[in-house]
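One structure, as C-alpha cells, below. Some questions next.
Only a single protein chain was left out; the remaining protein chains are all shown in position.
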Amino acid sequence: ASFDPEDNMPRHLVPGVYVPTPCFFDPVTEDLDTATIASHAVRLAQAGVVGLATQGSNGEAVHLTHSERQTVTSTTRSALNSAGFSHIPIIVGCGAQSVRETVQYCREAYAVGGDYALVLPPAYYAGLFAPASASVIEFFQTVADQSPIPILIYNYPGAVSGMDLSSDVIIQLSAHPNIVGVKLTCGNTGKLNRIVAATKGTKSSKPQSSSAAPPFLVLGGSADFTMQSLIGGGHGILAGLANISPKACIEIMRLYREGNFAEAQEMQEVVARGDWTAIQGGIVSTKSGMQSWLGYGGYSRSPLPRPTSEQNAKWKEGFRELFALEKSL
Amino acid sequence: ASFDPEDNMPRHLVPGVYVPTPCFFDPVTEDLDTATIASHAVRLAQAGVVGLATQGSNGEAVHLTHSERQTVTSTTRSALNSAGFSHIPIIVGCGAQSVRETVQYCREAYAVGGDYALVLPPAYYAGLFAPASASVIEFFQTVADQSPIPILIYNYPGAVSGMDLSSDVIIQLSAHPNIVGVKLTCGNTGKLNRIVAATKGTKSSKPQSSSAAPPFLVLGGSADFTMQSLIGGGHGILAGLANISPKACIEIMRLYREGNFAEAQEMQEVVARGDWTAIQGGIVSTKSGMQSWLGYGGYSRSPLPRPTSEQNAKWKEGFRELFALEKSL
Amino acid sequence: ASFDPEDNMPRHLVPGVYVPTPCFFDPVTEDLDTATIASHAVRLAQAGVVGLATQGSNGEAVHLTHSERQTVTSTTRSALNSAGFSHIPIIVGCGAQSVRETVQYCREAYAVGGDYALVLPPAYYAGLFAPASASVIEFFQTVADQSPIPILIYNYPGAVSGMDLSSDVIIQLSAHPNIVGVKLTCGNTGKLNRIVAATKGTKSSKPQSSSAAPPFLVLGGSADFTMQSLIGGGHGILAGLANISPKACIEIMRLYREGNFAEAQEMQEVVARGDWTAIQGGIVSTKSGMQSWLGYGGYSRSPLPRPTSEQNAKWKEGFRELFALEKSL
Partner (left out) sequence: ASFDPEDNMPRHLVPGVYVPTPCFFDPVTEDLDTATIASHAVRLAQAGVVGLATQGSNGEAVHLTHSERQTVTSTTRSALNSAGFSHIPIIVGCGAQSVRETVQYCREAYAVGGDYALVLPPAYYAGLFAPASASVIEFFQTVADQSPIPILIYNYPGAVSGMDLSSDVIIQLSAHPNIVGVKLTCGNTGKLNRIVAATKGTKSSKPQSSSAAPPFLVLGGSADFTMQSLIGGGHGILAGLANISPKACIEIMRLYREGNFAEAQEMQEVVARGDWTAIQGGIVSTKSGMQSWLGYGGYSRSPLPRPTSEQNAKWKEGFRELFALEKSL
C-alpha cells in the first residue's frame, strides 16, 4: 500500500542470472507468507542475481488472485529496495487468455513496481486461431501497444498445450519497440541461435563480453543448458533452479565469460544433475529441497500435493551435491 | 446488485437439453452486452430447454473477470425470472487451477443465483500430480466439500491439455453427496455406458421414460451424438449447438423417447451436419451463424479473431439446413 | 502353400460383429502358433461373428514380417474353410507408410485369401504433408486404385500419432468404388452419424432391419459403444473384446434389432465393464484373460511385457462377469 508508482525508475535488463521466485504460503491457511517472500528475494539479490521474476510457473501464478499477485510483487519490490537492491528489476508474469486481462495484469504489475511483463501466448482457444501465428502475433502486438511496461515473450510449450512459438514469430515480434526479450523454456537452442542472430543488432567479436543491456534479451529457460544459451549468444538464464543455487548459476556464467570452459563445464554438470530433480518435481520438489537444505520453502497451494516423506528424502538427496557446491561459493 | 441470495430455490436437474450460452460483447468496447445475454437466455427458455450453463467454453469464461462472471450469471437469472422461467436452473462454469479459486467461483456463483457448478479438473501442473488420479479425486472432493452449490464434473480433455477422466475416477467421485453429475465432452460413449450403469441406482425397464431428476446426471457434451447419449442411459445433452437449434435438439429427445427412432435419426443427421460447422469453428463460427441467421451474436473477445467475410459466408451456408429445420419446429 | 488364389470367392460385408483376432505365439520361441490361430478363428465363427480381421492392433501386425502375415491370414482362411465357414470374409490389416508397401500388403493379403484390406493413414511424415488432408486423400485413393481387394479405412488416432480423419475426409473417400467401409476406433459417434447419413444411399424407415451388405460399411471400433454405433445407423462393430465375448456382442445387436432396448442396455453394461479391462491392458490383458478363462492366449512378442501374477489376477477378475455372461449364452 505504501508503494509509490513514481518509484518506477528505469531498471535495465542486463546479461546475467534471473530467478523466477516461488510464492510462499502459510502451511495451514495457504495464505501468502509475505515474510518469506521478502527474505527469499533478498537472499537471491545478495547472491548476485540481476533480476527476479514473480508469477512465473514456479511462482504459482495460476493459483493467485489479481490482488495477491500485486501483493507478491510489491512485497518483493519493497524487500529489494529496503535491502539496497532498488536497481534490480522485477519481471512479472502477466499471461492471460484475453488481450484485456493480459493488459490488466501488465497495468497492475506496473502499479506495484513491476518493471517488465513476461507473457505466455493464449492457448485455450488456439484451435480457433486462423492462421495460428497471425492471431498470436496480433495478440502480442496489441498487448505491447497497451502495456505500460515492456514485454518479454515467454515460450513454454509445456504450459500452453504445446503451442511452440517459432523463431520466425519471435523475430517478427522483436521489432515491436515494447517487446524487449524472450525466455526460451522450450530448450530449443537452434531457435535461440536464429533469434540472437536476427536481433543482436551490432556484431561483436567477443562473446558475452559486455554487461550492457542488449537490444533484445534472449534468456535460456533452464539452468541445465546455461552454457548452451551463452555460446549461442544468449544473455543469461531465467531459471527456477537459481532459487536453490544462484551462486553456482552465476559462477557458470563468470567462468564462461572468462574463457574458462573446463571449469564452467564441470560446474554446469553439477547444475544439470541438480536441475534434473527440479525438472522432474517442479515447484513441489524445489520447495521440498529448499525446506530440507535451507529451512524454508513450505508447500504449494492445493491441489498441488504435499510430498511424502519418501519424496522429501529422495529430493533432499537429489539436491545434496548442488547445495554443497552452492555453500562452497 | 438487486439479486437476493434467498432466491436460491431448489431447481432440479431433470433430463433434457441444457445449453452453454455464449457471452455477448459490445463490438467496439468488448464490454458485456447484458441486453443480448438476457434476451438470448429467454429465447432458449421459450424454446423449451431445461437448463442453461454460463461460463462454459462457449461462454468465454477464460476471458471474463470474477465480477463479469457474476454479472453474466445474475443477468441470466434475472432474465429467466422476469420471463416466467424461475424454475430453470443455471449451471455455472467454475473451474480454476487451485482449490481455493474454484471454491471462490462456486461461492460467487451461488451469491448471484447460480444453482450448480461445472468444474474442469486442474491441469496446469498435472505433471506434478502423483499419482494423477489421486490428486484429481482429492481436488474434486475438497471443492465439493466447500462449495455451497452441487458440482458437475466437466470432462473435456481438449480444454485441459488432454487430461481425460476415466470412468473409474468419475464413478468414484459420484459417491460424494455434493457431486451430482457429469458432462462428457470427450464423446466417449463407452465411458458413458459404464458411468450410467454404476450410478443409475434403480433399474428401469423403459429407457429415459422418466422426467424426474436422476441420482447422477450424465450429459453428452455435443449435440451430434444426442441419440448415442440417450441409448446409453444418459439424461440429455449440454451442447453448444443448442444455442442455434434448441428445438431440433429437444425434438430428437422427444422422438427418441416416443420410440420413433427413424425420425429421430433423420433429425439427428441434420443436427450432426450442422454441428460439424460449430465444432470446427467453435464459438467463433457459432456467433457468426447466429449473426447471419438471427441478427445477433457479435464477436468474441480478442485474441479470438473476427471472421472474414469468406468465413461468414461459409458458416452461414454450413448452418443453413439446420436453421431451416429449427424454424419449421 | 496349399491355398488357391482362385478361391477368392465374393464374401460380402454384412451387418454384424467382426473380430480383430490376436496373433498367437509359442511362449518360448515367439514363433507363430498356427494351431491356436486356427482353432480360435473357428471358435469365433461358431459363435456367429460375420467376419474376422487379421493384423489389426490386436493381431500385433507391427510385430510380424510380410511372410508371417501371410501365414496368419492363410491359416485363418483354411481353418474357416475346413470348418464350414468359407463364406466368412477376412479383413486384413494392410497399413504401411508408403503407398508402395501398402499396396504390397494388399496384394499379399489377396494372394492368401484375404477379402478386404483395413488401412491406417500414414503418419510418420505427417508434418510434411501439405495440406494434410490432400495427401491423406491421395494416399487412400492411390492405394484403392492399385489394390486387388477393397479397402476399409481404419480411423484410429491413437495408433498414428493422433491423426484423426474427419467426416469430410472419410465421406470424400467413400466415393471411390474400391473404398467400401470404415472402422471408427476414435469413438466419435457424432462423426459416425455424419458418415452414415452421407453414405447410406437409400433411406430406410426401420433401423438396422436389413442383413444385406450396405453400400458403405460403418463399424464401431469398440464393443463398449455397440448400441451407440447401431443407433447412429452403423452396421456393427469390429472390436477386440469380441475375442472374449463374441456371443454377448452378437446378442446386444440381436436385442437391439428386435427393439428390446432394456435388455440390450443391460447386456451393453456388462460388455462395457468388461471392455474397460481390455481397453486399459490392450492385447496384453486380453491374452491374459483368455488364458485365465479359456486356457489359451499366451503372450505377446517382446517388448510387450508378460503380465505379473498380480496383473493376471486383476485382469481375470476384471473379465469374470463378462465370461460368466458369455458362458450363459
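First chain written, first letter: the chains are A, B and C, and each begins at residue 1.
Just so it is clear, a residue touches a chain if its C-beta (ideal position, glycine included) is under 8 Å from a C-beta of that chain, and two chains touch if they have at least 3 such contacts.
Just so it is clear, the model here is predicted, and its values are computed rather than measured.
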Chain not shown, its touching partners among those shown: A, C
Given A:E101, A:D115, A:E251 or A:D275, the one touching the chain that is not displayed: A:D275
Among C:Q46, C:S82 or C:S161, residue touching the chain not depicted: C:S161
Residue among C:P122, C:G233 or C:G318 that touches the chain left out of view: C:P122
Contact with the hidden chain (one of A:D224, A:E251 or A:E326): A:D224
Identified contact with the non-displayed chain, of A:N81, A:Q104, A:N188 or A:Q291: A:N188
Residue numbers in chain C that touch the chain omitted from display: 30, 57, 62-63, 65, 97-101, 122, 124-125, 127-130, 134-136, 138-139, 142, 158-159, 161, 281-284, 301-305
Residues of chain A in contact with the chain not shown: 167-168, 187-191, 193-194, 196-197, 203-207, 222-225, 227-228, 231-233, 261-262, 265-266, 268-269, 272-273, 275-276, 279
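Note that in this section only the chains that are shown with their structure count from here on.
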Chains touching both chain B and chain C: none
Superposition rotation for chain A onto chain C, Cα-based, multiple of 5°: 180
Longest centre-to-centre distance from chain C, chain (CA-based): A
Approximate Å spacing (C-alpha centroids) for the pair chain A, chain B: 37
Euclidean distance of C-alpha centroids - chain A vs chain C, Å: 50
Junction residues of chain A - those touching two or more other chains: none
